[in-house]
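Sending over a structure as structure tokens; questions will come in a sec.
One protein chain is absent from this view; the other protein chains keep their places.
For chain A:
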Amino acid sequence: MAHSVLSDWIYLPAQTPPSLLLNYFSFFPLKSNQIFLISFLTFSPSKQSLLYKMLSCGAGSGGCSKDMAVELGDEPHVLAVDDNLIDRKLVERLLKNSSCKVTTAENALRALDYLGLGNDTLEGTVSEVNMIITDYCMPGMTGYELLKKIKESSVLKEVPVVIMSSENIPTRISQCLEEGAKMFMLKPLKQSDVKQLKWHLMKCRN
């Protein structure tokens, strides 16, 4: 993550994700909190409140509690990909009910653009995503092909990918899991499925 150091001052880009901010504060001693205040206002309010909490728990001294890590992951950002409008609406509601921030995409190409892997990605619009949930059967690029592209990317390969399908085909399931999918879920999705999903996601992040 790029940052510039001018004598004692450290400038961090406003898009610095919370997890990386953690690393910075454990690395640099607290005396730099005065520099921090100047760039502070460029961060979003939620990030500001997180940073306050980090400083008060002594993150600058190099330690950070596990609770902090959980709190940073409290509202995971999920990208949901499905070509069916009704299914998109349903998965969005299910995820929001599990306190997730949700972005939807109607096909794999749009998803890749959003993730920064597409041909049409605009500079500076790439958002951090904590999980991707995608339908298998989609026109153009399938969910399986999307999974492969994500796993090939050095930036995104650690992001958990979940595949959903209305068809229970064992070879399809093992193919996806072998390619690195975290989970395979059968549609139609239920609240209990998504709760289980979120539990796995939080477990992975810690």
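The rule is simple: a residue touches a chain if its C-beta (ideal position, glycine included) is under 8 Å from a C-beta of that chain, and two chains touch if they have at least 3 such contacts; residues count from 1.
What we mean here is this: contacts and distances are computed from a predicted model.
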Notebook entry, point to check: According to its UniProt entry, is the unseen chain "Calcium and integrin-binding family member 3", "Glutathione S-transferase", "Mediator of RNA polymerase II transcription subunit 21" or "Histidine-containing phosphotransfer protein"?
Noted result: "Histidine-containing phosphotransfer protein"
Next item on the list: May I ask which residue of A:R93, A:R110, A:K148 or A:H200 touches the chain that does not appear here?
Entry: A:R93
Next item on the list: Since one chain isn't shown, list which residues of chain A touch it in the complete complex.
Entry: 83-87, 89-90, 93-94, 97, 137, 139, 166, 187-188, 190-191
